[in-house]
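Excluded from the complex is one protein chain; the other protein chains are retained at their positions.
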Amino acid sequence: MKRVLPYPLLFAGLLLMWLLLQQSFGLGHILLGAVIAFGATHAMAALQPERPTIGRPDKIIRLIVLVLADIIRSNLAVARIILAGGRGEHKSGFILLPLELRDKSGLAVLSCIVTATPGSAWLEYDPVGSTVLVHVLDLIDEQEWIDTIKHRYEALLLEIFQ
Amino acid sequence: MSAAILFWTLAAAQVMLALAMIATIYRVIKGPRAQDRIVSLDALYLNAMLLLVVFGIRYGTAVYFEVALIISLLGFVGTVALAKFLMRGEVIE
Partner (left out) sequence: MIPDDLPLWLSLLVGICVLAGAFLTLVGSIGLARLSSFYERIHAPTLGSSLGTGFILLGSVLYFSVTGQRLSVHEVLIFIFVSVTTPVTLMLLARAALYRDREEGAGEVPPSRFGRDDG
């Protein structure tokens, strides 16, 4: 079973997505979708991704709510900076952030969160020293940004990816 | 009445998105460096994709959404390829 269909959930999801995109459940579409989903699951298996270990799935919803709230807030903050003139009043800069999170999936999620929220961008992760270089558009207090990222997201991600 | 409201708000949104595209094109032309141009190209295709979505709402057809989906897929691949090219480090621009 594992050999023929390495990722059964992914297969079902892709087939369902294909049928929904076609907006029809005809035999031809089911066959074509199954062939494409079959090929895609085998391509995925060829990449040999690491399976992430998720310790606390219940915390994911909290993370999503937190990220949504932060995205709305930082959208408004960045929009205000841009409309206020773009140069002058705000001061941007680089921050070197020490991290305790080592899990690869957790780091990937954290980097996407940091970059997707306007006003902060993840630039470069250093696996040796376990630090990350972050650029911040409105750098008033460096320590405050470090605390925000570490306490709001890293603590939660450390719980999720045990 | 309500159809007219929606028609004009969608038209206003389209004008805004077109202006956004002009702003990104300005940055594509001005540069000054290759990475600035690529970031702007990325934003340009995103704006074009959103403009097509608004067109889709206006005309009520699924075709625009398929086009938008394909633009977002291909745009990502293109930008990643360009970024990889920069990482390889050509020296002369």
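Per-chain residue numbering starts at 1, and chain names A and B are given in the order in which the chains are listed.
Please note the rule applied: contacts are C-beta pairs under 8 Å (C-beta built on N, C-alpha and C of every residue); 3 or more make two chains touch, one makes a residue touch a chain.
What you see is a predicted model, and the numbers here were worked out from it, not measured in a lab.
Put simply, the missing chain touches A, B once the whole complex is considered. Of the listed residues A:Leu21, A:Ala40 or A:Ile146, the one in contact with the hidden chain in the full complex is A:Leu21.
Residues touching the missing chain, restricted to chain A, are 17, 20-21, 23, 71-72, 75, 78-79, 81-83, 86-87, 92, 94, 96, 98, 111-112, 115-124, 126, 128-131, 133, 135, 137 (touch as defined at the top).
For chain B, the list of residues touching the undisplayed chain reads 1-3, 5-7, 9-10, 12-14, 16-17, 19-21, 23-24, 26-27, 33-36, 38-40, 42-43, 46-47, 49-50, 53-54, 56-60, 62, 65-66, 68-69, 72-73, 76, 79-80, 83-84, 86-87, 89, 91.
We adopt the following convention: only the chains that are shown with their structure count from here on.
The centroid of the Cα atoms in chain A and the matching centroid in chain B are 22 Å apart.
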